[in-house]
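Contents: one structure, followed by commentary.
One chain of protein is taken out of this complex; the other chains stay put.
Every chain is named by a letter (A, B and C) in the order it is written, and numbering of its residues begins at 1.
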Amino acid sequence: MSTVLSDPSERPRAHEVERFREVVIRFAGDSGDGMQLTGSQFTTTSALVGNDLSTLPDFPAEIRAPAGTMAGVSAFQVRIADHDIHTPGDQPDVLVAMNPAALMKELGDLKPSGVLIVNVDEFNERNLAKAGYASNPLEDGSLAGYRLYPVELTTLTRRTLEGAPLDTKSKDRAKNVFALGMVYWMFSRPLEPTIGWLERKFARKPELAAANVQVLKTGFNFAETTEVFQVRYEVEPARLAPGVYRNVLGNTALALGLVAASRRSGLPLFLGAYPITPASSLLHELSGLKQFGVTTFQAEDEIAAVSAAIGASFGGALAVTASSGPGIALKAEAMNLAVMAELPLVVVDVQRGGPSTGLPTKTEQSDLLQVMFGRNGESPVPIVAASSPADCFDAALEAVRIALAHMVPVVLLSDGYLANGSEPWRLPEVGALPDLRVEFASNGHSGGASGNGHAFAPYRRNPETLARPWAVPGTAGLEHRIGGLEKEDVTGNVSYDPANHERMVQLRAEKVERVARGIPPTAVHGDPEGGDLLVVGWGSTAGAIEGAVRMAREEGLSVSRVHLRHLNPLPLDLGEVLGRFERVLVPEMNRGQLALLLRARYLIDVVGYPKVQGRPFFRSEILAKIRTLLGATR
Amino acid sequence: MSTVLSDPSERPRAHEVERFREVVIRFAGDSGDGMQLTGSQFTTTSALVGNDLSTLPDFPAEIRAPAGTMAGVSAFQVRIADHDIHTPGDQPDVLVAMNPAALMKELGDLKPSGVLIVNVDEFNERNLAKAGYASNPLEDGSLAGYRLYPVELTTLTRRTLEGAPLDTKSKDRAKNVFALGMVYWMFSRPLEPTIGWLERKFARKPELAAANVQVLKTGFNFAETTEVFQVRYEVEPARLAPGVYRNVLGNTALALGLVAASRRSGLPLFLGAYPITPASSLLHELSGLKQFGVTTFQAEDEIAAVSAAIGASFGGALAVTASSGPGIALKAEAMNLAVMAELPLVVVDVQRGGPSTGLPTKTEQSDLLQVMFGRNGESPVPIVAASSPADCFDAALEAVRIALAHMVPVVLLSDGYLANGSEPWRLPEVGALPDLRVEFASNGHSGGASGNGHAFAPYRRNPETLARPWAVPGTAGLEHRIGGLEKEDVTGNVSYDPANHERMVQLRAEKVERVARGIPPTAVHGDPEGGDLLVVGWGSTAGAIEGAVRMAREEGLSVSRVHLRHLNPLPLDLGEVLGRFERVLVPEMNRGQLALLLRARYLIDVVGYPKVQGRPFFRSEILAKIRTLLGATR
Amino acid sequence: MTAEAVTPALTAKDFATDQEVRWCPGCGDYAILKAVQSVFPELGIPRERFVVISGIGCSSRFPYYMETYGFHTIHGRAPAIASGLKVSRPELEVWVATGDGDALSIGGNHLIHALRRNVGLKILMFNNRIYGLTKGQYSPTSERGKRTASTPSGSVDNPFNPLALALGAGATFVARSVDIYLPHLKETLRRAAAHPGAAFVEIYQNCNIFNDRAFSYITDKENRESSVVYLEHGKPLVFGDKGARKGIRLAGLRPEAVPVGDGGVSPGELVVWDETDPQLAWLAAQLGPPDLPTPLGVLRAVPDLTYEQGVLAQIEDARRRQGDGSLDELLRRGDVWTVGEDGAISQGAAG
Partner (left out) sequence: MTAEAVTPALTAKDFATDQEVRWCPGCGDYAILKAVQSVFPELGIPRERFVVISGIGCSSRFPYYMETYGFHTIHGRAPAIASGLKVSRPELEVWVATGDGDALSIGGNHLIHALRRNVGLKILMFNNRIYGLTKGQYSPTSERGKRTASTPSGSVDNPFNPLALALGAGATFVARSVDIYLPHLKETLRRAAAHPGAAFVEIYQNCNIFNDRAFSYITDKENRESSVVYLEHGKPLVFGDKGARKGIRLAGLRPEAVPVGDGGVSPGELVVWDETDPQLAWLAAQLGPPDLPTPLGVLRAVPDLTYEQGVLAQIEDARRRQGDGSLDELLRRGDVWTVGEDGAISQGAAG
């Protein structure tokens, strides 16, 4: 393998080796089986050997559903490739099932004649019953269509650890590591990274570290020495652009983006948040970064969270609040105060399945219209969306840029799929990140005399951005009052004047429209000059759309794509771009929310492609849709 | 005058009499001057002599702004006509100004050479200064363009009450009654109704009653005997359809509609509310109707208000919650629970100027998109709008009908203009009101066995309406659990199944779409077969649009109108109707919210006509817009 | 509203649903479920009259496991939703199952207002001093300095004392018990059920995943006797292991633990518990470690008019005075006039 990492196993002899451009592997087991750890270890190692990759965890909704039940199944899917990829893949080529429930729940997705590794030890009466199996699938031939590898994982693990200073319970917990070792062999992966990780993780419990390392190696050698697998897979490294990389989760990247924005703006970061799936980890991440001057305020509810952020913004902080659908609904009234007070604020919505409590652990894109319109009165706000786990970093910087430049609350849309999914991230040069410095109003400058005898005019605007001055408490001579009642233009005094109201409604709208001036022209991937079909996407559908469009083009179909970072305002040239194509397709994990905005704005009969199942699009689904639209049947 | 009411004044001799088809009168003064009472008395009396009419109050935002200031001006406009009218009129023909501030604030609206009655006693240095007058307009000739009648109202009132057992303060408070008496004479109105009202009002203070009656008569005779007015106006009764009438405010009609719905459905009415302008009077009205079994729950906030209503709905009550924009924003998350739980609920939004606290006492139509989209996830709800004060009664019945028939939360849109405006209302025959009876699920019936072993299937739907059964606590054998997590089709159990989620999202949407089957085809006023222009409106713009379209048609323009009661779902035939016209104009007191929905749905380039000034459209504005659109210049 | 089935004697099994219980193995919620399922049938109330309403949280999954009417609502709003139900259907037994985050964080306002209004709800707050469902953030009852997913360096704010907060809100019934003290918990539930107004019951509940052993200082065998004092109306406050019985005495307004039995102070000097005394209730709410035992039982139980009684009384009174309203008259209120076939106008509703 073309990697400077040494491979512990001598190159295989006995086994034939198949080369693959990409492979999708899913680890599935009980929530207690450590599938998330197993998956992420395989991910890190694969990253280190240079594959491009993309991952997708699938947690159960319950904290700890009863062991052995369908509800308790936890899964982790990773796709590794020798080329640039953007999704965790549709169906797995390899499925590791740690118990009957996992098999029952996940088998449906496994590709025909896919590789299936099961822990036979768990396939007893009780577990089979819990999973709802009438007969044992390992025996009734129902798995004939797959390459089945039944392994006594538990037994083998126990045997490996005979005499180790651990109770059986702890020993059994290591069986996922045994499986991991086998899979490492299967894909010719080095063990060092995981060994190193185990030693770090169990630094305080050396006996546990030793045991796990031993089990890992035994699993590897077991696969090597026994004839259990006829075949070994190889996936060459992908040719990634030079640079320093790490594997990153969406919420981590988003948190880092906010910290970076704080550094680049010189403003202290304040997060007002109330825990909610799948946004909570933003609060967790940021609460651990106090050395960056980050303040995290776990409020009593979402209203207090956004309110506290507004207070911090009034005081001159880089204010952020984060939640998911139900919490965002609660923030609407206070967000509207920020709209009227014209204070910078970033509202992060990590979308999940709705309506109401809906599907907390599943993903969806169904809050677009909520954040666009869900406030009383005419209340426009800029909206930006992240399109991949790593992109959450850039999206956060862009949201902050707009908020500070225009003194306006900005909504940043992510979703559960991005939040918990991961991909390799090429680390940016800190120095190359956008300069977000702001200038507070100071006595004598900005605002200045408002003509009507007031010392300071809190609503005198920057002619370019229409931003009002940011005069923070503590600044002598700029004492002023703001609030939620309609403001008089320039002075900011309360005004009930009809003409003034219409003017202010106009100004707030125009200010948001002006944001479009600062965003780059629409990038068309494919045929910029136009063609039969344009696929327009936003948010986490990027990967699936990209893959589908590439494949369709390889099939010779005239299809291009546009992926929107800015959903409000839309790019100035978008209407013209759409006009260059015969048809426009908009795949969304909702019932057609962007489609509605495009139809209303451009009067183009865009074709919506809704998927509302709480899970991401498959590349194949979009490809199929493209084919039918273009009458390309195969 | 053709009325069986005797007119106390012998028919005038000395004065010439002008006949008018309609007249617009505005009473303006300090909030302490009782202008609202004066206006409503003139209204009632005019109603009793058979005029059609329409009124519009204009309160100051403050409870009691400083006397004599612009902020303290309170006004009441009434339009009386000998024909069917629907708006309080654009500009007044007659303005009564009780002090300089009132003159300063309202004069701008008075028609050229309009009648102007002012209380000279108030035009002193101090008051002129407070109102911002450099010189006295009564003397500097700046009122030359009007028919000015300066009257010493205060002096005359005091003189009238010389020796009456009242202190000067109380005496002065009667000056509005003196003015009213004069105006009664001016328009040849009978005094009895007001005399009767005064005697009822001051039943406990006979001396006050006597004094006011005396002042009223003196004012009347003063106008009669002095030569102060050269002219007297007459407005013949309108030919109203036979029936019993009363003058009604929008919020009163809405409250009555809810009580009627309660009676017709046989369900006890439960209102969960938190006070907010301009919705509070609904709470006030209903809290006084306990004999109708109405329960009003003044909650700690809007969230608790809608939540309590949801609890009552779960228990089988006719549940309603009412608020205005900011409060509706707060209700979003709980409304979404009602969407998921599929419980009937009516959410009344009496819209006001936004965003945020905005213009609490002003009117606007800017919550349409909020109630349409302002919830997380895919969360469709039916939306109906009232179009006139009296229509609030019918709109309430319709909202309840939909909620009960489809087991769904319904939004009922009104606004500040409807809430506080009034018009004559032809009382319906109670027996002729729609039958809204519902059948709760009972053991053995509806729902029934759900196939998967459950005793009762709370989500088994009525095939026609897609409504789920309403099984209320207390019903033996139908014990079941509902909640905000996604439901399994039919059983209502919690389900994370992707396909089920998509199906349920579909079903909830389809259920709302089905509402359209139950609504009448779109009524086109004008040329049903089509023409140059169709004006589409909703809500309180009805009157102004009706008037403008009628006038435009009289000018020979090919323009028709459609006024929408149902905003979601839209009538099944609407797209086809719009298609019959060259162009479509949508006047709205917002930046084009219905316009956006129509454009997205029908891909028609509708022309939006936004007015966001916190006050209603003038008929003349819409007429002008129609003319320009149709190139009819005059 | 609907005919009631004649109720055969019910058993705990009658209140169990067919739903698989999905709390973590070892969670204290199981014990609470068991207690409730065994107390409900004792109350001799038809099953269909029970409604269990919850918010969101592990504890709030409670309704799914109770074979009664149930509503798993949204986070923090259960007391408000339950109030609407109870006020419009006073004959129902409305129980609220909530958590420390659900009831005291997002739902704090609804809770204190439900208590203030004295709506006849039985509110069971499962206090595990943590956010369980969202995987372990600190809650308003977490002790200061608590290290959690959201407070890696420890929380900096003081927790609520739920009993003090309930008393401060004017609650008419306030009690505390512990998940695994089955007999005491059941007795406390019976008392709550018997109280006509709003009953607030704090139940210490162990979250063995995110806040294990939060209450071991009282639940561990060796501490049970010494660390808790049971509040029993009319009885002096005594506690402690056989050998070393102690009692609680007042030094001025300050409670202190003193030895009782031979050599100790006489029972006469000890505080005699009175669940109707507001001062005592407050005093008990302040008791607890390190110096004093944790009080369990009923801190306050005083009769008062319930909100729903007040509402009902006003409706009945209005009907008595004005007769059960005529819609026709209502519509015709105020000045009406009649337009005749001939267009003639007459005051009042002619004909």
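FYI, contacts are C-beta pairs under 8 Å (C-beta built on N, C-alpha and C of every residue); 3 or more make two chains touch, one makes a residue touch a chain.
Computed from a prediction, not measured in an experiment: that's the story for all the values here.
Student: Which displayed chains make contact with the chain that has been left out?
Tutor: A, B, C
Student: Out of A:24, A:457 or A:478, point to the residue that touches the absent chain in the complete complex.
Tutor: Of these options, the touching residue for the absent chain is A:478.
Student: If I consider the whole complex, including the chain that's not displayed, which of B:45, B:356 or B:465 touches that chain?
Tutor: B:356
Student: Which residue among B:276, B:371 or B:606 touches the omitted chain?
Tutor: Checking each option in B:276, B:371 or B:606, the one touching the absent chain turns out to be B:276.
Student: Quick one: say which of A:32, A:315 or A:575 touches the chain that got left out.
Tutor: Of the candidates A:32, A:315 or A:575, A:315 is in touch with the missing chain.
Student: At which residues does chain B meet the chain that is not included here?
Tutor: Here the touching residues of chain B are 62-67, 69, 71, 274-277, 280, 283-284, 287-288, 290, 296, 298, 300-302, 326, 356-357.
Student: Please output the residues of chain C touching the missing chain, sorted low to high.
Tutor: Contacting residues on chain C, toward the hidden partner: 105-109, 112-113, 116-118, 140, 153-154, 156-161, 164-170, 250, 253-254, 277-280, 282-283, 286, 304-305, 307, 309-311, 313-314, 317-318.
Student: Please give every residue of chain A in contact with the chain that is not shown.
Tutor: So the residues of chain A touching the missing chain come out as 2-5, 44, 47-50, 193, 197, 237, 239-247, 256, 259-260, 263, 268, 270, 272, 289-295, 297, 299-301, 303-304, 307-312, 314-317, 319, 333-334, 337, 341, 427-428, 430, 440, 442, 453-454, 472-485, 493-494.
We adopt the following convention: only the chains that are shown with their structure count from here on.
Student: B-C or A-C: which has the larger count of contacting C-beta pairs?
Tutor: B-C
Student: If you average the CA atoms of chain A and of chain B, how far apart do the two points sit, in angstrom?
Tutor: 47
Student: In whole angstrom, what separates the CA-based centres of chain B and chain C?
Tutor: Chain B and chain C have C-alpha centres separated by 43 Å.
Student: Go ahead and note the Å separation of the Cα centroids belonging to chain A and chain C.
Tutor: Result: the chain centres lie 40 Å from each other.
Student: Where in chain B do residues touch two or more other chains at once?
Tutor: Residues 333, 337, 341, 483-485.
Student: Would you please write down the residue numbers of chain C that are in contact with two or more other chains?
Tutor: Correct list: 56, 74.
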